[in-house]
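Note that one protein chain of the assembly has been removed; the remaining protein chains are unaltered in position.
Let's look at subunit A:
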Amino acid sequence: MQLAILAGFVVAGLAPLLHRGFGARTPLLMAMLPAAFAVWLASLWPVLADGESLLLEWAWVPGLDITLTFLIDGLSWLFAMLITVIGTLVLVYAGEYLKGECDLPRFLVVITAFMMSMLGLVLADNLVALFVFWELTSITSYLLIGFHHTDPVARKSAQQGLFVTVGGGLALLAGFVMLAQAGDSWSLAVLNERGGQLTGHELYTPMLLCILIGAFTKSAQFPFHFWLPNAMAAPTPVSAYLHSATMVKAGVYLLARLHPALGGTELWEVTLSLVGAVTMLTGAFLAIRSINIKLLLAYSTVMALGTLTMLLGLGTEGALVAFVVFLLAHSLYKGALFMVAGIVDHETGTKDVTAMGGLRRVMPRTAVVACVASLSLAGLPPLLGFLGKELMLKSVLAADHYGGLILLLAFTGAFLTLAVATIVLLKPFFGPRVETPKTPHEAPAGMLVGPALLAALSLLFGLAPGTLDTLVEVTVNGLGAVEANVHLALWHGINLPLLLSMASLVLGLLVFRYWDGVRRRLAWLDPLIHRGPERGYEKLMAGMVWVAEWQTRCLQNGYVRNYLVMTLLVLLGLVGHALLVRHPLDIEMSIDAYFHEVVVAGLMIAGALAACVMRSRLAAVAAVGIMGFSIALIFVLFSAPDLAITQLLVETLTVVLLVLVLFRLPRFATLSAPAERWRDLVVAGSFGTLMTLLMLSVLNGERLPRISDYMVANSQPLAHGHNIVNVILVDFRALDTLGEMFVLALAAIGVHAMLRFHAAEYDAGHGQSGRRGNNG
């Protein structure tokens, strides 16, 4: 299985080659891949139906306890099935939708890669593997949202989606690390058996919050919901697949997956049910205000994701049953509706629902599909959506915390959703025929088969909910409920949820009837929405750029001195801290020097100080020369004849060089203000003190065995040399010397080139343009 998924990535990469051979039929060919996965998953069903779960082991990085082990139980089977089946249909659909698009191969590469990442995400048992697949879905989603990369809006939306989900991903990673620390395992299967150990752990709260941020950003929960509607810049097959049926459900999947490990606490229940309910209302409410068919559907997806989160928060057996049914129902009808929206957009050339109407006469088959799917969205019998909504209302009525508030939010969400469903169905397909930018025709078979199949499943499962009993039971058992016994049925008699459903039907129809008025009335809320979380995101982005500019202005301002001072201060801080705080100073001063040595040291100090205060360049160079020759004397006195020779030679050359060049250089000038001089004096003084203290503390420290003992002992026997320093240079560390020669050669070439340029320029006759040219 693991190998199959990795091979799937390879197949994704091969799409452009296939496209060269098969042309427009490539999407059909690629659709075989998810179809094969679906068949394989279906063949596993008998095992799962018995209540077993499969663990496919595969070591990845054994030393770090990272595996690619796959866990197939009810929950991951359901998700994997949705991914592969809808994936197959979406590829078939996309083949028609993007017909003639020259970027079709690119689309196929990315969407197939996404499919494999998503499968890996829902099947992975290891937290690290799950995280890797999680980020892969974020990246592929980014590439798909920005598919029309020439459009600045698409680029901006893609970036926003990426930043929000990947930012959440970082929090998720931190949460995972804490989770693995607390549970002492990276395996989800193991962690889910250690629920009590985790919820009682001191890291529980930060761990949960980090994981929730990750899941909420991915699943577009309030206040991170804003990226999802913007993601509608993607081609419609992508919206149908990633941004309604699969990727946005990854967050919900993760919460469901971790429900046995982390759920059951008050923090979990309150956060999830409240955030879910608020998201639900926000989504439904924003949907009502939109006239773009894709935005209507996107906001209703936000609403559905909120519902799923809320149900997980409630956490009762009934809520978990509702979760599974609602999840399945939503994937079926929303996938279908998005594809219908794509057809409508494709055929009429507009996405504005107020600018179309009466389409059922020109595209009757599409209208039938739309009808079934939106009735399921509306939650009307006998469709699966009805079942989902009934179960949802039932479990909300039984909520422990904030029951009244959540019921109010859920009920409002429900009737607004009904209104959205009515708008999506009635506005384009019924009413008088409205002229559209393009003359619509019935959709081609390739585009209809996907939505038709999904709508048919909604109807089928709605009519015979008993067929889902085993699946829901197996999945709910995996979510940690004790041995649920599920019997789904459409008719439960007249009870409170049914009455609420009827009330929401009436209210929803009223909203639809007065939709234009409602939209106008709600216009006063516009400023509020503009100050919403999306504004916060933009502020954050602008703030980041501002900080970057500010620090560039501060740190990279072009003044050499400032760079130097900054570097020195950091060095002072770090070394000083290590020296004074971490290893308390332990210094012994002992002056065991002969008189002539003290004189030489005094000469050095005098030379260095004189170099600083001399006002003439020649005198300063002479002072540095005195210092250099004194150093040579030190080398002579302290057993380093080779160094003394080299120092003498180099010092002589340096003085000659400087004297030669000096009269071509500017005179010394006093440029700094007194305050600056004092500042520099303080910096220089503290740095000198630091170096002195550093050296004194090193001298007083423990002596390690000398590396050079080996060289001293082997200089004659191995290298046949009597001067050990020379042997080190040309034999033991010959490569260093080679490197040094390169450096010198480079410096020589540089010097030569600069002098030659100079000559060429003056030959050309002092031209200003010539100068500039040489500069560049």
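The definition used in the following text is that a residue touches a chain if its C-beta (ideal position, glycine included) is under 8 Å from a C-beta of that chain, and two chains touch if they have at least 3 such contacts; residues count from 1.
Everything below uses one rule, namely that contacts and distances are computed from a predicted model.
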Protein that the absent chain corresponds to, by UniProt name, given "Multisubunit sodium/proton antiporter, MrpC subunit", "Polysulphide reductase", "3-oxoacid CoA-transferase subunit A" or "TRAP transporter small permease protein": "Multisubunit sodium/proton antiporter, MrpC subunit"
Candidates A:S43, A:N485 or A:N557 - the one touching the absent chain: A:N557
Selected residue (touches chain absent from view) among A:C102, A:V581 or A:L671: A:L671
Selected residue (touches chain absent from view) among A:L64, A:V581 or A:V743: A:V743
Contact footprint on subunit A, counting only the chain that is left out: 557-561, 564-565, 568, 588-593, 597-598, 601, 604-605, 608-609, 611-612, 617, 620-621, 624, 627-628, 631, 634-635, 637-643, 646-647, 650, 653-654, 657-658, 661, 664-669, 671-672, 680-681, 683-685, 687-689, 691-692, 695-696, 698-699, 703, 706-708, 711-713, 715-717, 721-725, 728-729, 733, 736-737, 740, 743-744, 747-748, 750-751, 754-755, 757-758, 771, 775
